[in-house]
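I'd like to ask you about the structure that follows.
For this depiction, one protein chain was excluded, whereas all remaining protein chains were kept in their positions.
Up next, subunit A:
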Amino acid sequence: MSVLIVDTKCANLASVGFAFDRMGITNRISDDPTEIRSADRVLIPGVGSAPYAMEKIRAAGLEDTLRLLNQPVLGICLGMQLLFETLEEGGTSTAGLGLVPGHVEALDTGDLPTPHMGWNQLTDLIDDPLTHALNEGDHAYFVHSFAALITNETVATCRYHTPFSAMVRHNNVRGCQFHPERSSQTGSAILKAFATL
């Protein structure tokens, strides 16, 4: 098995690749549409702002390729947010990849510090190959200001003033709002489960 990490031009690609290296899982980074279409597993990383990231994906000619993936796909952090239909950020609405129904909006953090940064708990786990190895209350490393609310696609919930989707699944497509590559054994278990789906 091998994982292709999409070069979204806006992500910490190295650290995701290193996480698979530590588990002995073959991985490569690519922005080539043909290579991405034929990959066993496709991982979409991302950090930064949604409008900027979608612009980079479009400029690289990857938008249609990513919209039509039918192998297992995992989006992480901003890469998860890009899976949704629309993203409300910077006062505008950006069209996402539309692989998962729903929307991403600013996380209502109340009086708590923003961004939501640090180790928070995964709760209300729904059965999925990616949540099998997890225990209710395991900590994962989050750093974000935007989030998808709870929907039928939510397979793990996190709470920071309001509950939001920590993990989602829709058909072949999954997403983690946190950074599994920086979430110690919890994150490794998720990445390994994805690679061996």
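Note that a contact is a pair of C-beta atoms (placed from the backbone, for glycine too) under 8 Å apart; a residue touches a chain by one contact, two chains touch by 3 or more; residues count from 1.
The criterion applied here is as follows: contacts and distances are computed from a predicted model.
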| item | value |
| --- | --- |
| Missing subunit (named according to UniProt) among the choices "Imidazole glycerol phosphate synthase subunit HisF", "Assimilatory nitrite reductase [NAD(P)H] small subunit", "Probable cysteine desulfurase" or "NADH-quinone oxidoreductase subunit F" | "Imidazole glycerol phosphate synthase subunit HisF" |
| Option touching the unshown chain, where A:Val47, A:Ala95 or A:Ile150 are the choices | A:Val47 |
| Candidate in contact with the missing chain, chosen from A:Gln71, A:Ser93 or A:Ser188 | A:Ser188 |
| Touching the absent chain when the full complex is considered, from A:Thr86, A:Thr114 or A:Asn172 | A:Thr114 |
| Missing-partner contacts on subunit A, residue numbers | 12-15, 18-19, 21-22, 47-49, 112-121, 139, 141, 143-145, 159-160, 179, 181-185, 187-188 |
